[in-house]
Structures are given as C-alpha cells and as structure tokens.
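Okay, structure first, notes after.
A protein chain is absent from this complex, but the other protein chains hold their places.
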Amino acid sequence: MSVRLAGEAFDPWGEIQSFQSGHPKLAGKFGATAVFVGTMRDFNEGAAVEAMVLEHYESMTRREIEKICAQAVSRWEILDVLVVHRHGPLAPNDPIVLVAVWSAHRDAAFAACRFVIDELKTRAPFWKQEQTGAGQRWVAPE
Amino acid sequence: MSVRLAGEAFDPWGEIQSFQSGHPKLAGKFGATAVFVGTMRDFNEGAAVEAMVLEHYESMTRREIEKICAQAVSRWEILDVLVVHRHGPLAPNDPIVLVAVWSAHRDAAFAACRFVIDELKTRAPFWKQEQTGAGQRWVAPE
Amino acid sequence: MTITVRFFASIRERLGKSEDHVAFQGIGTAADVWQRSAGIPAPANTLVAINQEYASLDSPVRDGDEVAFFPPVTGGSVAPVDPRARS
Partner (left out) sequence: MTITVRFFASIRERLGKSEDHVAFQGIGTAADVWQRSAGIPAPANTLVAINQEYASLDSPVRDGDEVAFFPPVTGGSVAPVDPRARS
C-alpha cells in the first residue's frame, strides 16, 4: 500500500511501472489490475480553464488517503493499492490523481478502485481553484 | 478506437503512453481514464501454472473486439478506447489483455471499461490451454 | 464449390484437424457442415460462426462460406472468479 503526494507533474503509467518493478512479490499473483486516472481538463462548467491550483491540508491528506486504502484492503481481497495525488499549480492535461489496485480477481479490483476514487473525492482535503478568462474561482463540490 | 492483437509480450503501461502521445487531440478533453489489465497468474484452480498458450480465431477476433468497442462508444459518452490482447505462448506474469477508456467523466469511463472486458471474455474467440505439472489442460469458461 | 470448415481448441484436438473443405452440394445449415466434416455428434455448448460472425447450428450456409466450430471462449484474464465463491 503506497500513497504519494506529488508537488510536481507525474506520469501515472510510469508510476505503475515503477511500483510493479519495486514489488516483485506481486508477480504471478495478480490476475487483475484496475486503474483510474483523473486528468485536468481545459474546460469546465462551460468555461475554458487555463490553470488550476490544488490546495490541500498536507498533514491530514496523507492520513485520510491511507485510511481510505486500508478500508479498501479490509473490504475486498486485494493484493496492493497505489495512490498518487497531485497538489500545487497544475496545467491542462496534467494528471491529478492515480488509483491502481492489484487483485487476483477482476471484481475485487474494479470495486476497490472505484471505492478509493469515490471516497477520495468526498474525504481527502483538497480544494481546486481554477483560473479562467473571467478570473479565479473555487470549484464547487459535486 | 484501436484494437491490437499482440503475438509477443507487451507492456500495457507503455501501450497507453504511446496511444496518448499518438492522439494529441485527446489532451485536455478527458478528465477520466479507466484501465483494466488482465495478467497471467502462476496458479489457477489449485495448481501451479508453468506456461499457457492462447489460441484464437484470428480473422474473427479483431472483428468481434471492434464490435464490442463500437457498442461501448454508442452506449457511453467516451472519447476513445484502446484494446490490446495477447495470443500465442505466454509465461506467468505476462499481461494478457489491456482495456483503456478515455472519457470526460468518471462514470462513463468505469462503465465502458467494465463492459468491454466483460464482453471480451464471453465473445472474443480465444481459448486458453494451461501447462501444469500434471500436463496440459484447456481452461474452462467461467 | 466448397465450404471452408474451421475447428478450434478442444474441438480441433478431438477431431485432429483445424481446417477442412467440404462440397456445398447437400449442405443446408451449419449442422450439415458439422455432420459432413466431423462425423460425430457436436459436443454440448459448441459455438458456431459463419464468415466470422456468431451463428448457430440451425443457421443457413451459402456456397463459399467459412464455417467455424469451437468451444466456449476463455479470453481476457485468467480465472477472475474467486474460487472461494464456488461451492
């Protein structure tokens, strides 16, 4: 189980490759990997978005994401989970969040991946501020 | 929409990187990428699996996978879908199948990814033969 | 004129051939093609494709068609069903 808070742009696919290389005990044990990557779009709510700042509560963020991962591990039969979440200034097309789940089985991988991203969105203390042609605005929650 | 049948080992994460690089129009448009990777395990049904051969009906396989992808595109609002499926001889820990879906929205990405892998398993003409210590055996469908 | 017949996986192994060609004369359905080429009853759950599209043993066959017979497919990933969920 690994949680990384990234202050710089990251490559989600390279993160997965590195994680798998660094966890040789996973090899041959997982039949299923389910992955979600959330990426910054260049439009939102009808306006072009030029840049974004992702503020977070650093000391709480890691703890909250680790709790979410631990809940996923206790609920589904999964072998490992990796979360990388960006913070700070972002540009369009930058990955914001990566959730990857390894399991022997497809159902557990999908369910746990979905659970982690859904919980992240409602519990992890991040706040998005967008920069549009009309100025800055805080993104409203769903 | 891209379907690739791979006769040699492939790196699913590198495939995604290449696909995104080759589709610059996706940049900034997708907020969500959902990915499933099926990987060969070294155990199945209680036996150690040493090797596997994945037979397929080549002229039908591509057509059937393309139909599945087209159905996903018509059912959900997705921007693109990539499928890579291995055939021929495989070793444990080899990726077997990659399904990646790009969408503006999380729900559509997850739903379409799940649909494609589920349909693949019941419709794409592939057959697995495992090599265990007790000899060869055809894998039974779920 | 002929029908191209193709067999895959366990059916291919059981019949000892992967491809066959049979005369179209006297052929009405995929079941006729099976009977002509295989000579034994089709195993339960045998799947049929005509010109690379799923069909059934009842489906009509036309001259020049490619008719394929195969067992249930097992693509995707390996054993995604949790064995503990079985009885």
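In this document, chain identifiers A, B and C correspond to the written order of the chains, with residue numbering beginning at 1 in each.
FYI, a residue touches a chain if its C-beta (ideal position, glycine included) is under 8 Å from a C-beta of that chain, and two chains touch if they have at least 3 such contacts.
Everything numeric here is computed off the predicted structure, so don't read it as measured data.
Across A:A6, A:L26, A:A51 or A:V139, the residue that sits in touch with the chain not pictured is A:V139.
Across B:R41, B:H56, B:R86 or B:R106, the residue that sits in touch with the chain not pictured is B:R106. Across the entire complex, the residue among A:N44, A:Q71 or A:T132 in touch with the chain not shown is A:N44. Touch with the hidden chain on the side of chain A covers residues 37-41, 44-46, 49, 52, 54-57, 59-60, 63-64, 85, 96-97, 117, 120-129, 138-142.
We take it that only the chains that are shown with their structure count from here on.
Nearest to the overall CA centre, using the mean of each chain's CA atoms, is chain B. In this assembly, the C-alpha centroid of chain A lies 45 Å from the C-alpha centroid of chain C. Those residues of chain B in touch with two or more other chains are numbered 37-41, 117. Shared interface positions of chain C, defined as residues touching 2 or more other chains, are 76-81.
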